[in-house]
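A single protein chain has been omitted from the complex, and every remaining protein chain is retained in its original position.
Note that the chains are named A, B, C, D and E in the order they appear, and that numbering of residues resets to 1 at the start of each chain.
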Amino acid sequence: MPTPEQAPISRFPVPALSEIPSDIRDRLLAVQEKSGFIPNVFLILARRPEEFRAFFAYHDALMDKQGNLTKAEREMIVVATSNANQCQYCVIAHGAILRIRAKNPLIADQVAINYRKADITARQKAMLDFAMKVAFEAYAVGEDDFATLREHDFDQEDAWDIAAIAAFFGMSNRIANVGNMRPNDEFYTLGR
Amino acid sequence: MPTPEQAPISRFPVPALSEIPSDIRDRLLAVQEKSGFIPNVFLILARRPEEFRAFFAYHDALMDKQGNLTKAEREMIVVATSNANQCQYCVIAHGAILRIRAKNPLIADQVAINYRKADITARQKAMLDFAMKVAFEAYAVGEDDFATLREHDFDQEDAWDIAAIAAFFGMSNRIANVGNMRPNDEFYTLGR
Amino acid sequence: MPTPEQAPISRFPVPALSEIPSDIRDRLLAVQEKSGFIPNVFLILARRPEEFRAFFAYHDALMDKQGNLTKAEREMIVVATSNANQCQYCVIAHGAILRIRAKNPLIADQVAINYRKADITARQKAMLDFAMKVAFEAYAVGEDDFATLREHDFDQEDAWDIAAIAAFFGMSNRIANVGNMRPNDEFYTLGR
Amino acid sequence: MPTPEQAPISRFPVPALSEIPSDIRDRLLAVQEKSGFIPNVFLILARRPEEFRAFFAYHDALMDKQGNLTKAEREMIVVATSNANQCQYCVIAHGAILRIRAKNPLIADQVAINYRKADITARQKAMLDFAMKVAFEAYAVGEDDFATLREHDFDQEDAWDIAAIAAFFGMSNRIANVGNMRPNDEFYTLGR
Amino acid sequence: MPTPEQAPISRFPVPALSEIPSDIRDRLLAVQEKSGFIPNVFLILARRPEEFRAFFAYHDALMDKQGNLTKAEREMIVVATSNANQCQYCVIAHGAILRIRAKNPLIADQVAINYRKADITARQKAMLDFAMKVAFEAYAVGEDDFATLREHDFDQEDAWDIAAIAAFFGMSNRIANVGNMRPNDEFYTLGR
Partner (left out) sequence: MPTPEQAPISRFPVPALSEIPSDIRDRLLAVQEKSGFIPNVFLILARRPEEFRAFFAYHDALMDKQGNLTKAEREMIVVATSNANQCQYCVIAHGAILRIRAKNPLIADQVAINYRKADITARQKAMLDFAMKVAFEAYAVGEDDFATLREHDFDQEDAWDIAAIAAFFGMSNRIANVGNMRPNDEFYTLGR
């Protein structure tokens, strides 16, 4: 089989580190120090500094906050909805994070392909049912859905968290797909 | 016909102005001074200050920036994709803004219901075709779509703008639908 | 923003009043006297006199008859299904009629965009749930749907009415979309 | 296999001949004289005399008029769109008429199941492509579709005819499905 | 109406009987002796002997085995799912077999077009609901579906049978559609 050259990291031009505003460059270097590489999404969004700052402020507000959802559960939402949106970058990058957070090498692929068959709890399935409804038919979300969440001990603030994560990564999935955003090779094996 | 009581402005509790951090309260008061009322989205998102700040920073980065898209054109993207997502708040609020920006009392309803039949240019239809593809099948966006945009004098940065606006309001539509966010009555008649 | 010329009232040629058979012309003049203008659908369908007569006979049989549905409720069915079918003419013209019949300036936009969030009764939501199922998956309508209607005090004749209105305007939506039927400017502000 | 009792001819009660207004009864008797039986749609719609008269006036205006479409071609439109709408009554009754009009015992089943594989001309396939687009995405019909029709020698009036037939039977399909309208046994073998 | 020439029996070349391996030719001749003609699927698949053998071994394992499903019920599954997949060959050929097995000349057309309105038992409708879910959203099949089957006295082995038949003919439908497989004229009238 002929090996095609690897695609570039984005359809859009990516700035050199020296062109990037210093607050953003600092974040890039910090993540590089921690992870050993700079995830491509940081480089690609850095071409639009204001959008970069808002994107990561929003991301951190949803993914790093305190709350009843564990960090692994938040990543499950990202992975399940991102595969349904066919977003290569998000499934592969957040799949790695999910494996690490859940300390489970199998879970990301399971949740991505069909969360109904994944090794997760009934409560987590209810969480993902709600997240998928937000991603694909938010217009029809109603009292019944909130009642189902309550049966699984998710309160109203948890519902907001699930919805906001599904909605935020729905945005991210669309930007990544339009930009042909390429996941770093490192993500594929992290946590396996 | 029995008149049901008006629904509350959200399914979620809304903070009193006094509970809102001062930087956010200042923004609310500024918009109230300018518009004569506080759009409900400000009050509802204010219950989550960090998310509020990120949301509006992102919003402003996309909607207020310089660029080849006019402000009316950006609102067209919001209105067309928001009706397709069945988001009452976004169609009604941004429909008002579109009427004002375009100085055209008919255009918002036309673009919302079926932009293919609206009194807009062929270039604007191409812009909305792309925005709708981003909203509903971003996974399939490819070189052909960028080529079509170029035929209508949209360059690569314009493509990013269109995509990012469609993606950002796709997020906003989902949050508004889950939150049962109610548009202020004032929006219905603004610019007609 | 360049203002494109307004589109013509239809993709099809429209007859002069003098070319229209007198029974039809009389109806056009009567509606003009009552409303102050001739709705474009009358002019466009007048090019096919037999179809015109059948169309309006059917329309009147469904919309003007006695029955348990109020006139405003019948218009709700038209508005909700027509926006789902992306029919500009029908949403804008019947939105105006709905505002007038319901004496409510907000209701048409609410019902059009997402009736689940509109200021309507639970009974009216059940009516619209049924109408939307008729419009999009009539093949699956069954006893359960009739039972749900009965819980909301809709009897079998009401069910026929709801279904027939949804079906008739489904036809009308398709003809209007194929014909690029343009709503009269007057409709946009009536009843606001 | 246990044989379930045959379903009644409709979910709705059907009037006795004696209860039916005389103009409608005359039509029923005329069709009975010609065909040897009264098609159930006549009996079922007769319960609503005004709707009956409008329905058949519309039907006749579209199906019996002069024009470039042969009567067999009009029936093809009915049969193809009605199977896509899963309407048992319309496929079976109009399938019989199509076999008779086309003097071809195979054509109705072929057109119903997948018209792309039927023994019809390329022109007829273009006609059915357009009819199906009217039935399922009329909102997107545009100049390109009319141009394709012109390449196959369909003019603008033919386009109206195709669209109106697809739209009228879309209405009919929905009413028949909601009413559980049962085709007469005679239709199954007519023209085979 | 111009009569187009009949389409060939497949888009792919079909082998002469003399070119077909003898075990396959024997099966063809046996079916010809029994039915009076060789169904085209045998001729078309014979061009790939190994696939032919596997296909019919699988077919026979599912359709001829002992079990709680009658042979007519198995054919109902084929007919309902094949029309939903728009497979002309399978609906027409298996429609004939269904009429014969069920000794009911009406049932095949009813089940093909809309099984919810067919003269079948509630148990058979539950069987077809499950088969359609397997055909179109197998990823969502879960405990609830098995529970519904049990209420209708279908055990776990019956569920496998229904699923496997729906899945096998889903494969067959796709191959027949890609190959433009033409049903033999004889099938249209068998069992009517």
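The working rule: a residue touches a chain if its C-beta (ideal position, glycine included) is under 8 Å from a C-beta of that chain, and two chains touch if they have at least 3 such contacts.
Keep in mind the model is a prediction, meaning the values are calculated, not measured.
Looking at the complete complex, one finds that the omitted chain is in touch with A, B, D, E. From the options A:Gln32, A:Asn114 or A:Thr148, the residue with contact to the chain not on display is A:Asn114. Touch with the chain that is not drawn comes from one residue among E:Val14, E:Val31 or E:Val141, which is E:Val141.
Listed here are the chain D residues that touch the chain not shown: 114, 116.
Listed by residue number, the positions of chain A touching the unshown chain are 1-7, 70, 72-73, 83, 86-88, 91-92, 102, 104-106, 109-110, 112-114, 117-121, 177, 180, 182, 185, 188-189, 192. Within the complete assembly, residues 11-12, 48, 50-51, 53-55, 57-58, 60-62, 65, 85-87, 134-135, 138-139, 141, 146, 156, 159-160, 163-164, 166-168, 170-175, 177-179 of chain E touch the chain that is not shown.
We take it that only the chains that are shown with their structure count from here on.
Each chain gets a centre from the mean of its Cα atoms; the one farthest from the centre of chain B is E. The angle needed to superpose chain A on chain C by their Cα atoms is 120 degrees, rounded to the nearest 5.
Seen from the C-alpha centroid of chain A, the farthest chain centroid is that of D. Averaged Cα coordinates give chain B a centre that lies 50 Å from the centre of chain E.
Averaging Cα coordinates per chain places chain A and chain E 43 Å apart.
In chain B, the residues touching two or more other chains are 86-87, 114, 177. If the chains shown are joined wherever they touch, the resulting network has some other arrangement, not a path, ring, star or complete graph.
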